[in-house]
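Heads up, the thing below is written out as structure tokens.
All protein chains but one are shown in place.
Labels A and B are assigned to the chains in the order they are written; within every chain, residues are numbered from 1.
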Amino acid sequence: MHTDQLLALFCAMLVLLGLIAFFTARAKATKVRTSGTHMTAQPDQYGWFGVLSTAAPALVVSLLGAIIMLLMGAEIPVAMLLVVSIAVACLGLVCGLIMVKPEFHARRAIETFVRWMLAGATLISILTTLGILVSIVGEALRFFQMQNFWDFITGTVWNPGASFLEAAGRAEEGASAAQFGSVPLFAGTFMITAIAMLVAIPIGLLSAIYMSEFATPRIRGIAKPMLEVLAGIPTVVYGFFAAITIAPLIVAAAQVFGLKADFNNALAPGIVMGIMIIPFISSLSDDVINSVPDSMRQGALALGLTHGETIRDVVVPAALPGIISASLLAVSRALGETMIVVMAAGMLPNLTANPLENMTTVTVRIVAALTGDQEFASAETLSAFALGLVLFVVTLTLNLVSVIMIRRFREKYRINNL
Amino acid sequence: MTHSFDDISAQLRRRHRKTRWLKGLSMGALGLAALFLVFFFTDMLIKGLPAFSQAQINVEVDYSEQASQLPMAAVSEDMRPLVSRGYLRLVPSRMRDNPELQGTTRSEWVLADSQVDQYLKGHHSKLSERDQALVDQLQAQGRAELRFNARFFTSGDSKMPELAGIASAAVGTMLTLLVTLAVAFPIGVMTAVYLEEFAPDNRVTQLIEININNLAAIPSILYGLLGLAIFINFFGVPRSSPLVGGLTLALMTLPVIIISTRTALRSVPDSIRHAGFGVGCSRWQVVRDHVLPLAMPGIMTGAIIGLAQAMGETAPLIIVGMVAFIPDISASFTEASTVMPAQIFTWSGEPERAFIEITSGGILVLLAILITMNTTAVVLRKRFERRW
Partner (left out) sequence: MNMNMSLNMSLNIPASHESLSSMNRPSSGEPVSRNLSDNHSLGVRVRDLDLWYGESQALKSISLDIYQNKITALIGPSGCGKSTFLRCLNRMNDLIPSVRIKGLVEMDGRDVNDSKMDEVALRRRVGMVFQKPNPFPKSIFENVAYAPRMHDIVSRKADVEALVESALRDAGLWEEVKDKLHQPGTSLSGGQQQRLCIARAIAVQPEVILMDEPTSALDPISTATIEDLMDRLKRRYSIITVTHNMQQAARIADYTAFFHLGEMVEYNDTKAMFSTPHTKKAEDYITGRYG
């Protein structure tokens, strides 16, 4: 029989057994109850307990089998595994029915089970972090076995071109040895991030100030969703927009000033990324500014300060930890942004300070390394994980610092909604 | 030492001017953001709306014996450059399916080549001058016109811009999001319920919270690396499939759903819980029967927003290979597939100019869906918003 059919049959049998368990357990409980004996739980709860004791062990067994098959590569016939599972289900059914007794607390058993299941779900998020760590660190370590760590950190030439030949054992055919110096990539990343921040922080912060200090409720009601639209546009769309609309504009503008700009300049993705990040800064800053206690504003106004002075010298300084925290999150966002730079920035590693030139970033190289038709174990493919590791460490640090800062702010003013 | 009001006001004028400056500047910043949005949408509409119409021309199609061997022969030689090669390629199979066509000559509206399409839309076109004159002539005769491009919504990808459609990507997106929803929603809600209602407030719980907040801020491309290393290389999930894409996106969406569910659960006042405990409900019964139903609108809003975010995500899907060229619509969780943002990415890399239009058209469709989803979420939130 086909595996799919087997699976369907298995599920059907499990459902059937579950139904049997529910109704017999409930019937038994009802009978005990009508005979006048006091029971610690209600018949329905005994029914549900029956279902649990039938299905849970069977599912655990089949899952275990599947995992063993995948991980250990052990050959267990699917049919046999499923038959064993069904047998376990039957056993569970019988045990469950035996346990239906007046002094047995079915509800408590179910709730303990639910609690464990919920806790198990919580485990997934930890596993995700572990998964990211293990996969990235593991592959990055393999990369650093092939390449020198210091060359990677301090090298200024990124030229993975010949690495696939090395992987194929034909290193001598390559014109030059592959070089993995990541400095130009980081330079490009920081350049584009800096441009993005130059756009996003002033506009985002000023928008937040306008919305929380000057705007009427009506304008606020329009402006807030409008900024949220900016955050909702997919990055691939921003990337296309940067490459097709903004980059030519910049090239034309540069020509007016007698400068020469590449079509894959760093300015276009930087500006567009900055626009994308505006809402991250404005919405968090807006929240933070709004949660600066009103008594602070009143204190300043009562001293005869103007509205502007109050904002500049009292409100913004008070909100500063939150604003910095928002900016750090934005930086972390910009560093990891992929699609905009893949589509609008260059592919060539280029160590330069001129934003009109072609530049590439860490994320671009990660994508480039993993989308080619390369052997997985080649140094170029693995370099993606090494770059990913650096990206992970940097963004993690930024996020943690940001969380600590916002927590300080919250404790200072005893605000709970941030 | 004391000043009169007038003295002070005179001295104040400069300071008041600074306030007005700040107000103007901050208003300008917001205006700039609005201006960008207007510019962006106008630009996308100008570039993308033409994709929804397409040139068709009326030509004599000769279903001769020769045409069944050599499709080019179906139309006259001077018309050949104007007709889509994709259309011509299908002539033999149509003749096989409809034997009554054999040997007839019909005047039919057929799909024009993308260059004709571009020419009719007034864009730059590579048509030769002779062909341009011919198109002008056809148009004057009413034999060449722009019609609604239904094919864009019903067909899959193609290397020929006039044939390319978004349907295969849309199906891929749907399957991927189904996987995402099926995995992320239950696990996310369960995690949130555990953290908010059951977990003891200790160091471990705090660590989990910090961990979840961090997951929400990790660059999405790292999830792609995770998907590649764990799902594809370790568990052997087929590359490029909606299954692996969906799982990857599910891990990415999980923190969004957890955080919004927790907010929704927290907004249910404790008095409801106390009332439940007061009538003798257990903790789980209180959560199941009282807290969860009240928090449901908030949870749904969070789920929709999370899904919309996943729907626009491209980078991790590129890493797990969902940029495949998928000309046919396939509805399988384990076969190679693509999603709408990845399709947009693929198209944007095509050198032919007509693809700019197709890309923008795809973007408009994607944006329309996303805006609908987000509006639904906002409406849901407004509708069920409750002040306790």
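By definition in this document, a residue touches a chain if its C-beta (ideal position, glycine included) is under 8 Å from a C-beta of that chain, and two chains touch if they have at least 3 such contacts.
Bear in mind the structure is a predicted one, so any value in this text is a computation, not a measurement.
Asker: Which chains here touch the chain that is missing from view?
Answerer: Looking at the entire complex, the absent chain's contacts are A, B.
Asker: I'm checking contacts with the chain that's been left out. Which of A:300, A:328, A:356 or A:370 qualifies?
Answerer: With A:300, A:328, A:356 or A:370 as choices, the missing chain is touched by A:300.
Asker: Which candidate, B:11, B:154 or B:334, sits in contact with the chain we can't see?
Answerer: Once the missing chain is taken into account, the touching residue is B:11.
Asker: Please give every residue of chain A in contact with the chain that is not shown.
Answerer: Contacting residues on chain A, toward the hidden partner: 293, 295-306, 309, 313-314, 317-318, 412.
Asker: Mind pulling the chain B residues that touch the left-out chain?
Answerer: 1-5, 8-9, 11-12, 15-16
Convention: only the chains that are shown with their structure count from here on.
Asker: For a test of understanding, state which residues of chain B touch chain A in their complex under the given definition.
Answerer: Counting only chain B, the residues touching chain A are 12, 15-16, 18-23, 25-30, 32-34, 36-37, 40, 43-44, 47, 186-187, 190-191, 193-195, 198-199, 208, 210-215, 217-226, 228-230, 233-236, 251, 254-255, 258, 282-284, 308, 311-315, 318-319, 323, 341-342, 344-345, 348, 356, 359-360, 363, 366-367, 370-371, 374, 378.
Asker: Looking at the complex, which residues from chain A come into contact with chain B?
Answerer: 70, 107, 110-111, 114-115, 117-119, 121-122, 124-126, 128-129, 131-132, 134-136, 138-139, 202-207, 209-211, 213-214, 223, 225-230, 232-237, 239-241, 243-245, 275, 278, 282, 306-309, 311-312, 329, 332-333, 335-339, 342-343, 363, 366-367, 370-371, 376, 384-385, 388, 391-392, 395-396, 399-400, 403
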